[in-house]
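Dropping a structure here in structure tokens format, bear with me for questions.
Heads up, one of the protein chains got dropped from this complex, but the rest are sitting where they should.
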């Protein structure tokens, strides 16, 4: 141990605020990045799962039925 | 039967998460006119851009004279003429200057030939007018003038008939037919009801793709 | 290759040599630019205006201006080149001439090089020619002005060459102009540092031949590598549209 006491460790002879700010910011950013990446990973997996389950529910129907264009005018009132 | 100029094998293209076509195979033979057809948004223009070598987002095989096109790039570019949606005409230049610039990287052409080509598209007398003063149809005609002096055996023409009047359309149809008779190969996309004797078709957007 | 197809094909050699193709591209760009002279003047006006802002915004004192004049002129020149880069490929892209350029049976990097040289001749070179006047206005000494012009003469082609990569990459994108600046400014830093550093060394009476040689090396490096990168970027952007 390079320090005599815990309070000396925290103070670091006056350089404590600088050192601890750096370490805090470092931990916050790295942990935050890890957390967000994991969260997004889970969200994508959940999203895929939901879609796949939905597809199984509606399987058999052709979802992509194309409507042919007719270019008929939509009823609009023209005052 | 002669050998195909360009051959597509199991072409597949996906664009913006959407499958445009897959398992598309066809051959383009010298002396034929082929029409690419299909409704809007089925990938006609994309197919032409792929064949021209502008779009790289495809998989499958493209053979130029029986060999992979990527290894024949110079020969392919020298022997292919592509006319796109955007005519490639600079509004600030005159038809003459535009045509000269378009031909410049391909082969030496005399000014006399260029003005003959412009006259052939009905632009005689407009040689010295900046293209921005011409109508949309006239600007297209400047681009089309290249067809009159082109020596490239393969033509890829995207929507050639856009903004062209009825008599012009007829003349272009005749030009394409004549080109096929000379031994050239022509691939066109058009919404105009093009009917030429002996014309091949590639139909996109029907779930399955026809071979021809 | 089989014989029947060979009969139809035109051999590549019947075409035009790359140098002729480059000349054609160059002269077309110059011609188009001279039909629209206002576009030629814009970067120059911008250059003059940015330089004017410094005496007004910071200080008109002779001492300050003499000390930072070279830096101001370099930054202003860099910004005006940046401003003009957005047009390098955009008009060609919009009207379809770029498609035809890419499809020419020529090495694309040479054609891109021709376009870039045209761009430099139409923007970078006028900036260099304007520099002596502005140098006098910011109280630079004669020797410094000469060295400054020399560094700009070597440096502005580098700016055009590197900038062409960015212009090709951002072609057809929304807010391409801002994005272009973001991508390119970091890459401009070495040229800026050596450009202004050389003038500073000259004003202190130090020999500058070494620095100029180093800038020349930058230019050679940019000339040999940048066109390849621009051509690759151009193909990617074409494929995307």
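We just call them A, B and C in the order they show up, numbering each chain from 1.
Convention: contacts are C-beta pairs under 8 Å (C-beta built on N, C-alpha and C of every residue); 3 or more make two chains touch, one makes a residue touch a chain.
In the analysis below, contacts and distances are computed from a predicted model.
Asks: Identify the UniProt protein name of the omitted chain, choosing among "Heme exporter protein C", "Peptide ABC transporter ATPase", "NADH-quinone oxidoreductase subunit A" or "Sarcosine oxidase subunit gamma".
Replies: "Heme exporter protein C"
Asks: Among the chains included here, which ones are touched by the excluded chain in the whole complex?
Replies: A, B, C
Asks: Using the document's definition of touch, tell me which of C:19, C:45 or C:189 contacts the absent chain.
Replies: Of all options in C:19, C:45 or C:189, contact with the hidden chain holds for C:189.
Asks: Which residue, B:15, B:71 or B:191, contacts the hidden chain when the whole complex is considered?
Replies: Residue touching the absent chain, from the options given: B:15.
Asks: When the complex is taken as a whole, what residues of chain B touch the one chain not shown?
Replies: Touch set of chain B with respect to the missing chain: 15-16, 57.
Asks: List the chain A residues touching the unshown chain?
Replies: Against the missing chain, chain A presents residues 1-3, 9, 12-16, 18-19, 21-23, 25-26, 29-30, 33-34, 37-38, 40-41, 44-45, 48-49, 51-52.
Asks: Contacts of chain C with the missing chain: which residues?
Replies: Touch with the absent chain occurs at residues 162, 165, 169-170, 173-175, 179, 182-183, 185-187, 189-190, 193-194, 197, 200, 218, 225, 229, 232-233, 236-237, 239-240.
Heads up, the rule we're going with is that only the chains that are shown with their structure count from here on.
Asks: Between the chains shown, work out who touches whom and classify the graph as line, ring, star, complete or other.
Replies: other
Asks: Approximately how many whole Å separate the CA-defined centres of chain A and chain C?
Replies: 41
Asks: As a quick test, compute the distance in whole Å between the mean CA positions of chain B and chain C.
Replies: Each chain reduced to its C-alpha mean, chain B and chain C end up 34 Å apart.
Asks: Quick check on the complex: what are the chain C residues that touch chain B?
Replies: Within the complex, chain C touches chain B at residues 1-2, 4-6, 8-12, 14-16, 20-21, 24-25, 28, 31-32, 35-36, 91, 94-97, 99-106, 111, 235-236, 238-239.
Asks: In their complex, what parts of chain B are in touch with chain C?
Replies: Residues in contact with chain C: 2-3, 5, 30, 52-57, 65-67, 74-75, 77-80, 82, 84-93, 97, 100-102, 104-108, 130, 151-153, 183-184.
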